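Please read the structure below before turning to the comments.
The complex appears here without one of its protein chains, the remainder shown in place.
Right after this comes chain A.
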């Protein structure tokens, strides 16, 4: 691990100032960054530890039915907050399907948004990676890329975003509140993460030094609570990243779909909001035929980036299943295996 400066600011403006310097990185729980530093993948010259900044650890239930979540709230604390899980059950389910209990107890929601990709070529410093070193090339192309992106990838990067949490956040119109040198701003989560394009090293809309303060889920999105699920297919029953995942929410009115929310995980470098599929569902009866049409729409632009064509059909099927589960209704209790196909009957 390289030598670095360690700074622990006590106010948000101090933190922003300290992190605006080149080579600086924010540190919260460190569940991702410390691993990256040990592997030499991240080599920040300055760590700005925001883990003890005051005022960022609250879960506030807003009068409009929405929720404001401080950036330092732990994943587990949010998932087990009864009021939150009632209003946004798919988000709670996604949280509990990620990582392990130990990691969820430590990891923060702000940090979750800034997780780096699990692409093996990004993690292997001997491989070429445009994300680590702009212009170096992408060894994932033509390499071991069975689990890589099928949507929104570019010649320069075929990695995927690893977060479960961000998938329902994208579906349910979450807002990211950030503070920067010139003040505060709101960024819709759907726009927060960037597709690789020509600049895979640019991962989010955050400017240097900008700090995530909170996430907001609007009260309007709680209207999906009765029909909201997160479904995650993975290569072992727990403690694995998604091969493909989906968040689905339905608002039913008189036996028809009044409004839908859909997003995919594990398919692109950002949580993939499927707006065309949502539009295709409006007015339809919630049945398999409608769900299939929506799934086709969601994957219309998909193409394999390597040995991963199976993920396209898998993504369609996961969308159909997630919608089927959502239509059947949110379970009264969190399943013992959250987001697993084996949540029931196992």
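FYI, contacts are C-beta pairs under 8 Å (C-beta built on N, C-alpha and C of every residue); 3 or more make two chains touch, one makes a residue touch a chain; residues count from 1.
We take it that contacts and distances are computed from a predicted model.
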Name under which UniProt lists the unshown chain, selected from "Xanthine dehydrogenase YagR molybdenum-binding subunit", "Pyruvate ferredoxin oxidoreductase alpha subunit", "Imidazole glycerol phosphate synthase subunit HisH" or "Sarcosine oxidase subunit beta": "Xanthine dehydrogenase YagR molybdenum-binding subunit"
Contacting the left-out chain in the complete assembly, out of A:8, A:68 or A:317: A:317
Contact with the hidden chain (one of A:2, A:45 or A:285): A:2
Full-complex contact with the absent chain, from A:146, A:185 or A:256: A:146
Full-complex contact with the absent chain, from A:243, A:268 or A:326: A:243
Hidden partner chain, residues of chain A it touches: 1-3, 40, 118, 120-121, 124, 126-127, 139, 142-144, 146, 233-240, 243, 310, 313-314, 317-318, 320-321, 337, 340-342, 344-346
